[in-house]
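Removed: one protein chain of the complex. Kept in place: all other protein chains.
Entry: chain A
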Amino acid sequence: MLNAQKIRKDFPILSREVNGKPLVYLDNAATSQTPQQVIEVIVDYYSSYNANIHRGVHFLSQEATDKYEQARQKIQRHFNASKAKEIIFTSGTTHGINLVANGFSSLLQKGDEILVSAMEHHSNIVPWQMLAERTGAILKVIPMNEQGELMMNEYRNLLSSNTKLVFCNHVSNALGTINPIATIIDEAHKVGAAVLIDGAQAAPHIKADVQALNVDFYTVSAHKMCGPTGVGVLYGKEEWLNKLPPYQGGGEMIAEVTFEKTTYADLPHKFEAGTPNICGGIAFGAALDYLNSIGFSEMEAYEHELLDYATNKLLEIEGLKIYGTAQEKTSVISFNIEGVHPYDIGTILDKLGIAVRTGHHCAQPIMDFYKIPGTVRASFSFYNTKEEVDILVEGVKRAKNMLL
């Protein structure tokens, strides 16, 4: 069994105070905290071998290049991609989505259809709307039910030979729903559509196997997985990555340049223009090492226990409603108290040292579905404890008493 008290010692930030109270960090779905093991890798990079990669003849450049490429291989192994060149370093999930959306501009025709799920983050809606505007393709929405689960029969009805692309998150950031992506991918492939899965919220909890899923694109951010901000990866099947044109032009992504014509570099460099976040990529690899040393099945079991405990405790509060009650969900609880604005609850909780997110969570269509301005979202990680859940529950009760 996972020992959260021991694990917490790895995270320096967890012992700080906020507003004179011990920090209770429950905003893990926004960003996760960083363990000492990853911080040390970042410090080591800048202290020992900071250099530009892939082009230097000197020692440091070679060392940095080796470490960066080793990180790519670690990420490849983690997601079980068949080749390292199918792992493209990006600045994060949003970058990965935009890279694919932009690439499909030249592959789509007027009247082609794009399906997107009703529970997407704005970053997985807006790029496709822009793509639809550019190409004349039609954007259609896979609806969800009151529990926050995708309506799979509706999805099957929407699929046709016109469907070229399907986009869906693996886990909803606002509700925590784990979507049945294996089925979504299989069904899309039957009509010849490609599938991009936004794995940003799933990756900290579930180890996705891209080959077993047979997914075309899967994209994640390091900062939700105990890594640094500003770095992530896009996994793409080699055949798809070869079909897509480069996203940005610049150094690193070329083979040969003359003023008449440029030939592009091979994968993955074709999509990695400019000097990348070298330290970030290496630290991402270290973060995966850290998470795997704890073990995803151990984390999942522990987080599920926290989720059940928190759900039951919160539901004891009269007037509290939880949004997103799917059968399969990660350790995210989105809730409101009847008659109270989520922003007010978040403000009081902040004064008590409890960090939660309030608002629409960049998923306005979900809020519109439930006809609410937003929710309070508490999201738990493997380093959170039942004691922290108790502090949250007491905080919510206190906020309720003050506000009502």
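The criterion applied here is as follows: a contact is a pair of C-beta atoms (placed from the backbone, for glycine too) under 8 Å apart; a residue touches a chain by one contact, two chains touch by 3 or more; residues count from 1.
In this section, contacts and distances are computed from a predicted model.
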| item | value |
| --- | --- |
| Omitted chain, identified by the protein name its UniProt record gives, among "Dissimilatory sulfite reductase alpha subunit", "Cytochrome bc1 complex Rieske iron-sulfur subunit", "Aminomethyltransferase" or "SufE family protein" | "SufE family protein" |
| Option touching the unshown chain, where A:R8, A:H122 or A:K351 are the choices | A:K351 |
| Touching the absent chain when the full complex is considered, from A:P180, A:G251, A:G295 or A:G359 | A:G359 |
| Residue numbers in chain A that touch the chain omitted from display | 19, 340-344, 347-348, 351, 358-360, 373-374, 402-403 |
